[in-house]
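Mind looking over this structure? Questions follow.
Heads up, one of the protein chains got dropped from this complex, but the rest are sitting where they should.
Entry: subunit A
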Amino acid sequence: MDKLLAGNNVAVTEDGYLEDFNQWSKEIASEIAAEYGITLGEDHWKVILYIQEQYEKGVPLSIRSIGKSGVVSIKEFYQLFPDGPLKRASKIAGIPKPVSCI
């Protein structure tokens, strides 16, 4: 289905994840973040760029791997993206819904 994000019609899944990463933009990210009450700051962007890089490399994400990234600690990750950090950060970053249980 399509969703109007930052003035563009963007194809999203039923859960609101972008269907096509090429449609992603920083404005779209900010708008999705705002739905969660998150205002994206410098630390958020660092995490978003990191998980996008991992996605492009085909590396599955987990809380453990985020903690080991050197970009953010697990505690900070939960503070930056409260209530489900991996899922929310992935949605904001425009990558598919994570499938990891850890």
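Convention: contacts are C-beta pairs under 8 Å (C-beta built on N, C-alpha and C of every residue); 3 or more make two chains touch, one makes a residue touch a chain; residues count from 1.
The criterion applied here is as follows: contacts and distances are computed from a predicted model.
Peer 1: If you had to name the missing chain as UniProt does, which of "Lactate utilization protein", "Peroxiredoxin family protein", "sn-glycerol-3-phosphate ABC transporter ATP-binding protein UgpC" or "RNA polymerase sigma factor" would it be?
Peer 2: From the choices "Lactate utilization protein", "Peroxiredoxin family protein", "sn-glycerol-3-phosphate ABC transporter ATP-binding protein UgpC" or "RNA polymerase sigma factor", the unshown chain carries the UniProt name "Peroxiredoxin family protein".
Peer 1: Applying the definition given at the start, please give the residues of subunit A touching the unseen chain.
Peer 2: Within subunit A, the residues that touch the unshown chain are 60, 62-65, 67, 73-75, 78, 82-87, 100-102.
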